[in-house]
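Take a look at the structure set out below.
The complex is shown incomplete by one protein chain, all other protein chains being positioned as in the whole.
What follows is subunit A.
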Amino acid sequence: MTGEGTSGTAKEAPAIKIAGLSLVFNTNDGPVQALSDIDLEVKRGEFVSFIGPSGCGKTTLLRVIADLEQPTGGSITVNGVSPEEARLARAYGYVFQAAALYPWRTIAKNIALPLEIMGLTRAECDKRVADNLALVDLAGFERKYPWQLSGGMQQRASIARALAVEPELLLMDEPFGALDEIVRDHLNEKLLRLWDRTQKTVVFVTHSIPEAVFLSTKIVVMSPRPGRVTDVIECGFPRHRTLDIRETPEFLAIAARVRAGLRAGHSYED
């Protein structure tokens, strides 16, 4: 369906390449154009944010990349292969808006879940669980159940679970959307450190302008009806950045451009 004829081996291919992609949902009220003619390329090691108002298709686009939705037109490759092949090869880790931890499993068991499915040895499982828990500062919480952890800790556990698969690509759907501002700032910084250290490619969906500008190397501004890309903004902040940059004129300038892009694409008539 998609991805055939893409030249180059998986190693050289961009993390994500999307051309002329569209998706129409057939609902009871007739067809809905969720995505329309999307072109996008994400290079390896980039941190790309999709930002836009609700209904602009940013989550849908992420789900297409993850092979959770099927596009109705255009082409898409993930690591040079079709999203389905990428999914079967477990090429990405997906972090949902909710932590989506299994309530009957301890934190350690939750993180081990994808590893069990992959059929890793017990020793390898234990090692990866310990490593990734340490990475998100949750060492010592192995035997706790999800309900014993705060919302922020639960979301960190779910990030550790996505990382434990050791994917090249991390897909995150408003992972901090349900958290309060202080926790969100803290986790944003942590996520940047993580990205810097692991050199992964991150695709991040958000509706917060400061979050998008702070985290990203590239911001994709989207608008609804039909869901489309209205602007792609490159951010050149150094990899080692702190929350302080949010006060700099460069930061504010990019934030202003994102805001303008959102306003331009947003129709208030309906």
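The rule is short, and it goes like this: contacts are C-beta pairs under 8 Å (C-beta built on N, C-alpha and C of every residue); 3 or more make two chains touch, one makes a residue touch a chain; residues count from 1.
Going forward, contacts and distances are computed from a predicted model.
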Record-based protein name (UniProt) of the chain missing from this complex, from "Heme exporter protein D", "Electron transfer flavoprotein small subunit", "NitT/TauT family transport system permease protein" or "Cytochrome B oxidoreductase": "NitT/TauT family transport system permease protein"
Hidden partner chain, touching residue among A:39, A:116 or A:181: A:116
Of A:103, A:236 or A:249, the one touching the omitted chain in the full complex: A:103
Identified contact with the non-displayed chain, of A:90, A:122 or A:193: A:90
Among A:15, A:66, A:149 or A:235, the residue in touch with the chain that has been omitted: A:66
In subunit A, positions touching the absent partner: 66-68, 87-88, 90, 92-94, 96, 98, 100, 102-106, 113-114, 116-118, 145, 147, 165
